[in-house]
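Each remark here refers to the structure printed beneath this line.
Every protein chain of the complex appears in place save one, which is left out.
Entry: chain A
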Amino acid sequence: MSDISFVRTEMLPQKDPPASAVGVVGWMRANLFSGWFNSILTLVALYFVIQLLMGLFHWAWVPTWSAASLPECRDIFEQLGRTGHNAGACWGVIAERWPQLLFGFYPNGTEEGTVDQRWRPILAFVLLAVALAPILYSDRVSGKLIYFSGAYPFIMPWLLWGGTIWTPVAVALGFVVGFVVYKWLLKSTSELIALIVGVVSAVLWWMFAASLLSSGLASIMPLALEPVQSRAFGGFMLSITIGVVAIGLSLPIGIVLALGRQSDLLIVKTLCVCFIEFIRGVPLITLLFVASTLLNIFMPPGTNFDIIMRVFIMVTLFASAYMAEVIRGGLAALPTGQYEGADSLGLNYWQAQRLIIMPQALKISIPGIVSTFIGVFKDTTLVSVIGLFDPLNLTNAIRADADWNGLVWELYGFIAFLFFVFCFGMSRYSMYLERKLQTGHR
């Protein structure tokens, strides 16, 4: 009797969920076919998606990579039995012109007496990745790399524009001079006076000593790269250069402007507010026209103020104003308790900003900051209106070649793809950063 039980004595092992509720099938049942209406919608959508993809594939999958002109592409289509204006993609234009779309007119060694210089922008952008690593992935790479990041702003112009290495060295020494003067004066006078004298001495150094030093050293030991004119910059290289400079400079300037706007000092505050509101009140395209045409007229005849330098300045100012407002949003989101806590610890203004306020405010602003970065990077295509050859303007120049006249989708598609890679990369990074810095306050 005792070995008979009418109730199970041990627990049954857990069963797998039914096959229709897990895996692909389960997911599809839950998300795509959860009712007759959703099923119909899914099928209709699927039909259109497949049609679109097939059309795209039919257009894109053609053996036209080696065609040397649009008529040659047409011949290939004819052999395939296709007709019409959009019978297929003429990829020959990308095959022939992709170096131009990437590097613009940067010396490629085809002109007599020149050598291929395109390794320089490549190296500059590879080094950019190295220089960014300690900033972007501070937990994964050695902290010592940050010294290289500090040197990078001087290495990049040298690689891109060439000339003697002593020019960037002399410019860098200006910062050292300013810092040494500041530190030295700090012992004897107040911080403000030390700061002012430090800045003034650095400026004096740049104005008078730097060029003497660099030309002097260059005559002893040239160490020069072949100089490259700004006019030779073009394509994605131009977009990335403008984007990197504007992004790199706009963040610090934006922080200063945001702090200035919240400052209690009337003049500082007024200046910052005027600057931000003025720049945000005019379109970037207007600023670019000012850079390209008006500045020429205002400056004394014969002065040659590099066009790309003017664009750098205008795009940077533009990005800084937007950045300042994004960061001000981050500052405004911080509870007053944080400011008061910093004060109660006895920290001075800059210490409080550096240790308590900014880390939190910047973290809050990450999505906005990255949005601004992406926007600035895409805005670099506006330089086409002043005749610089960004990728979009290059398509116009490429179409002006009788061989490729009339090609639109291939060129724009290629450019859109490259822009997407960069912008999507930035956006993904910002999400990674948000997760990394997540400290569970929400």
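Methods note: contacts are C-beta pairs under 8 Å (C-beta built on N, C-alpha and C of every residue); 3 or more make two chains touch, one makes a residue touch a chain; residues count from 1.
Criterion: contacts and distances are computed from a predicted model.
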Per UniProt, the name of the complex member that is left out, chosen from "NADH-quinone oxidoreductase subunit K", "Amino acid ABC transporter substrate-binding protein", "Phosphocarrier protein HPr" or "Ring-1,2-phenylacetyl-CoA epoxidase subunit PaaD": "Amino acid ABC transporter substrate-binding protein"
Sole contact to the chain not displayed, among A:Ser263, A:Asn296 or A:Ser427: A:Asn296
Residue of A:Pro18, A:Gly84 or A:Gly143 touching the missing chain in the full complex: A:Gly84
Candidate in contact with the missing chain, chosen from A:Leu80, A:Ala332, A:Ala402 or A:Ala416: A:Ala402
Contact set of chain A toward the excluded chain (per top definition): 70-71, 74, 83-85, 87, 96-97, 99-100, 104-105, 108, 110-111, 229, 231-232, 289, 292-294, 296-297, 301-302, 384-389, 393, 395-403, 405-406, 408
